[in-house]
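Here it is: the structure, laid out below.
The complex appears here without one of its protein chains, the remainder shown in place.
Moving on, here comes subunit A:
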Amino acid sequence: MLKIENLQVKAGDKQILKGLNLEVKAGEVHAIMGPNGSGKSTLVQVLAGREGYEVTGGTATYNGKDLLAMAPEERAREGVFLAFQYPVEIPGVNNVYLLKAGLNAIRKHRGEAEVDAFEFLSLVREKMKLMQMDESFLNRGVNEGFSGGEKKRNEILQMAVLEPALALLDETDSGLDIDALRVVANGVNSLRRQDRAILMVTHYQRLLDYIEPDRVHVLSGGQILKSGDKSLALELEKRGYDWIRQGAAAA
C-alpha cells in the first residue's frame, strides 16, 4: 500500500530524513519509535503533504501512485489521514462542519452522492459514542479550547468518520490518561481491516499493548536503523536507543 524508498527530506538548511526505506502492506499496523527530533513527525507530515519541507531525493508511492506529487487534499481524498501530534485550533470553523465537509469531499472524489443529513448525524453520533465524546463538542470551533486529551480524541473521531485506507497517527497516545488511552486505542482498532493500514508514531510501548503492531521500526538520525516485531518495543523500553545507534555506527 505504502512504499517509501530512499526518502530524503530537508527543512531549511537541515537534512532531516537521510534515505529512509519503509514498506507498509494493506492490513498491517506499523509502529515507528525513535528519539525526540529524529524526524518521525517530519516523515508523516511529508506523507500527508505539508508544505515547507523539501524532498531532496527518493520516492513514496501509495497504491502505485506518486504520493509526493499529490496536493494534501488529493491525498486525503485518496484515503490518507494524518492524526496530528499537535492538532490545530481553528476558532470560527465549526467542528461538525469540518467532519461533514471532509466526508463529502472524499465521497465526491469517489463519485458518490453527498451524505444525507440524517445519515450523517447518526454516523457521527455512533462514532462519538465510540470515542466517548460528548455531543457538545460538535458545535464548538475545531479543537477550540479542547484539552490535550480531547484534541487527540477529536483526531480519532475524524478518522473514524472519514475511514481512511492509510492512517498516520503521530503520537496519538501522548497526553492521554489511562482511560482515554483505552478509548482511543479502541477507536483505532475499530478501523483495522484487511484493506487498511496504520502507521503510528509513539514513544511508549504501552500503546502497543492496546494496538498490536505487526512491525516496529526505530527511526534515528533520519533513517530506519532497526526493524522487528513487537518484542523490539519491549526491548527499547528496557534498553533505550543508544545500543541501536551504537550498533548502526559500528556497522
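Please note the rule applied: contacts are C-beta pairs under 8 Å (C-beta built on N, C-alpha and C of every residue); 3 or more make two chains touch, one makes a residue touch a chain; residues count from 1.
What we mean here is this: contacts and distances are computed from a predicted model.
**Student:** Missing chain's UniProt protein name, "ABC transporter permease", "Fe-S cluster assembly protein SufD", "Cytochrome c oxidase subunit 4" or "FAD-dependent oxidoreductase"?
**Tutor:** "Fe-S cluster assembly protein SufD"
**Student:** Taking the full complex into account, find the residue in A:D13, A:E51 or A:E119 that is in contact with the omitted chain.
**Tutor:** Going through A:D13, A:E51 or A:E119 one by one, A:E51 is the residue touching the chain not shown.
**Student:** Which candidate, A:P87, A:G187 or A:P213, sits in contact with the chain we can't see?
**Tutor:** Residue touching the absent chain, from the options given: A:P87.
**Student:** Who touches the missing chain here, A:A11, A:A26, A:V55 or A:A105?
**Tutor:** A:A105
**Student:** Among A:V142, A:A180 or A:V201, which residue is in touch with the absent chain?
**Tutor:** A:V142
**Student:** Over the whole complex, note the residues of subunit A touching the chain we left out.
**Tutor:** Touch with the absent chain occurs at residues 48-52, 71-73, 75-77, 81-82, 84, 87-88, 90-95, 97-98, 101-103, 105-106, 109, 139-142, 144, 158, 162.
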